[in-house]
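What you see is the complex with one protein chain gone and the rest in place.
Naming follows writing order (A and B), and every chain is counted from residue 1.
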Amino acid sequence: MNKLSGKERYKSGVIPYKQMGYWDADYVPKDTDVIALFRITPQPGVDHEEAAAAVAGESSTATWTVVWTDRLTACELYRAKAYRSELVPNTGPGTKTEAQYFAYIAYDMDLFEPGSIANLTASIIGNVFGFKAVKALRLEDMRIPVAYLKTFQGPATGVIVERERLDKFGRPLLGATTKPKLGLSGRNYGRVVYEALKGGLDFVKDDENINSQPFMHWRDRFLYCMEGVNKAQAETGEVKGHYLNVTAGTMEEMYERAEFAKELGSVIIMIDLVIGYTAIQTMAKWARKNDMILHLHRAGNSTYSRQKNHGMNFRVICKWMRMAGVDHIHAGTVVGKLEGDPLMIRGFYDTLLDTHTPQKLEQGLFFEQDWASLNKVMPVASGGIHAGQMHQLIHYLGEDVVLQFGGGTIGHPMGIQAGAIANRVALETMILARNEGRDYMREGPQILEDAAKWCSPLKAALATWKDITFNYDSTDTADFVPVATPAI
Amino acid sequence: MPPTEPESVQTPTPVTSVDLRKEMAEVGIAEVLDELDRELVGLLPVKTRIREIAALLLIERIRKQMNLNTESLTLHMSFTGNPGTGKTTVALRMANILHRLGFVRRGHVVNVTRDDLVGQYIGHTAPKTKEILKKAMGGVLFIDEAYYLYRPENERDYGQEAIEMLLQVMETQREDLVVILAGYGDRMEKFFQSNPGFRSRVAHHIDFPDYTDDELLSIAEIMLHDMSYKFTDRAREAFVRYLDLRKRQPLFANARSVRNALDRMRLRQANRLFHDLDRVLGVDDVMSLDESDVLASRIFAPSGDGVKKPAGNG
Partner (left out) sequence: MMTNHGNRITQGQFSFLPDLTDAQITAQIEYALKNNFAVSVEYTDDPHPRNTYWEMFGMPMFDLKDAAGIMMEINNCRKTFPHHYIRVTAFNSVRGVESPAMSYIVNRPKNEPGFMLQRTETRGRQIQYTTRAYVTDKPAGERH
């Protein structure tokens, strides 16, 4: 199919997207282009290049039919260009999976409003996912040009300043989510906070659905939590924090809660992904203005990030959230109860932490990405992890991470403080061993046993959770490794 | 890796027998000694002393493995001799030997003179000396012309402060660094006489003799070879005569003077070739130093006494 021009191109009617100029195999993306990589499963009978062109068209200037008003614009520039489409390894004829294609689409930067995730996403994932020409569609990765990145604030605080404010260096931070998730009164809730922090955690956290329910209104929670935080700080001489979740029904209510948290001297507040991109960006601006660390719970993401053929990859969320300006984001544990292939998770972590990410196909990083000096986001590992996995956690996740041991702290047989002590001792002893140059991955269990000899809370923790692992296959794995890395 | 593991990790069980040849091969000490023989011209007495010290260290290492009583060895040394006799080069090799045998942890050499250690005003010396000591930890501190640290004519000299700090560390942190004091033989002797503290802490004195004429010629040929130059036969003869004259001049600095002379000869050769722009040059032309390049030296000037300042452009 040839590209049409002039009169032919703008004749009323319906012509293929490829012919409308949304496919250009010779196109060389500019440094200032936004590039998106989609995984396309075309409808039977639809040519994959046409499907790619359709996605390019629908996510930029096209509509289903020809419009003459195009000719009042520099439409060549505004048309997104699908410039490459290739079969995804291990799909198509001869495999168990129907054919999928990686389609590379370049967008001129002028298609997007500066500093607006909402606008960027309204284009890239706006209409196109419901498009009939594709059976399934997944946004796998994006390359954001430096020029566009520079229009975003980025993380309000960032890993480096967070550590400086907290005076905690050279080790992962430790946290826990207050449990049970729902039902505790403010007074009882604050007890958990105090015990865990005094025991040795750095942070305690509200859960994503703790907002202001009949059993505990938000002001009560804030007041009692800050009593716990301040008391633990005085008992330990160490900076402590509790992520106060300010998620609410309206922006006005969120501001009110955030202001109250600030008034009470909290170092950190929390929001949920479900509040939406604009609300997140708004809270990031507020956080920067108010010296606040901003924690984001990725509530809801698995509805669209988990299945391999449709939705979007979590690494794209990571990119958008780094641009939007959060300081923390839940990004997987490898060893815990939630979805996560080790290599994929490493890709998320690198996306959040690198100043410059090279292309790493085995981690699902399709593009080299210069982060344009945007602050780094602290990844949070939460869900089904415990002290006995400390060597694996440090090995897979590194030291720039918050390790959240909720059940692993609060469920300790000797109490919450003991649970916190066990986690902190396990962490410090493992960092010490790592720095000494020991093969801590191999010797990990022994290193923990040795510390348990003088630390009875650790001993009890190891005995309680020794054999707890979550061995399920990941659904979201790399397409470019011959054998997917097994979840541990 | 050198033995940098913290002591707490494990103490090896004592051995009862050691295969000396295997042990030598394991630490790679033979290669260092062979390299020393191969690459350094002459210096026979120095090489002999280094071999003796290496033997001592190797046996000491074995004794340690056998858990025999090993007083921590004093390894500080003095290297005496005229300039250009290879003291710095040998110090580098020595550091390598000490490192391979586990007597210093890193094996680097920090090369200093008085100015690096001694300050200009009160309170300046201690931090300077400390800074150098810290940099040298785990390796070898090479103090060239060490006697300048001591200035008896000035009773308020800050050098004394540096000396005291050095002595302290040489005594109490023998496992952390090895100090090599270097300089002219006679001046070092005087220095040791007035600073008995140093004499008692320096276990090995190595004297570096001047090179013989033949050795100096070999050194020159090796240097030229490394730079892809060579003497013509007549140039070589002229150079032998040059050496004979140059050695009688003051401030003769052995290998260093040879190096300087060669550099000047290269300059003359280049000018000689440049003079004749119509010529086509072959590889041999640009490699060869000829007689005229040597004889143009002012040392051959008819006045007979060469130049006033022979250290200059001889």
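Simple rule for what comes next: a contact is a pair of C-beta atoms (placed from the backbone, for glycine too) under 8 Å apart; a residue touches a chain by one contact, two chains touch by 3 or more.
Bear in mind that the values here come from a model prediction, so they are computed numbers and not experimental data.
Colleague: Could you run through the displayed chains and say which ones the absent chain touches?
Modeller: A, B
Colleague: Looking at A:P155, A:G175 or A:G200, which makes contact with the chain not pictured?
Modeller: A:G200
Colleague: Based on the whole complex, identify which of A:C75, A:A103 or A:M226 touches the chain you can't see.
Modeller: Among A:C75, A:A103 or A:M226, only A:M226 touches the chain that is not shown.
Colleague: Sort through A:D47, A:E98, A:E362 or A:E428 and give me the one touching the missing partner chain.
Modeller: Spelled out, the listed residue whose C-beta touches the missing chain is A:E428.
Colleague: Given the contact definition stated above, which residue among B:R106, B:K230, B:R272 or B:R298 touches the chain not shown here?
Modeller: The single option touching the absent chain is B:R106.
Colleague: Among A:E263, A:D291, A:E368 or A:D439, exactly one should touch the missing chain; which is it?
Modeller: A:E263
Colleague: Please identify, in ascending order, the residues of chain B that touch the omitted chain?
Modeller: 4-8, 105-106, 108, 127, 133-135, 137-139, 173, 176-177
Colleague: For chain A, which residues touch the unseen chain?
Modeller: Missing-chain contacts on chain A: residues 160, 163-164, 167, 169-171, 198-200, 219, 223, 226-227, 230-231, 233-239, 263-265, 354-355, 376, 417, 421, 424-425, 428-429, 431-432, 435-437, 451, 454.
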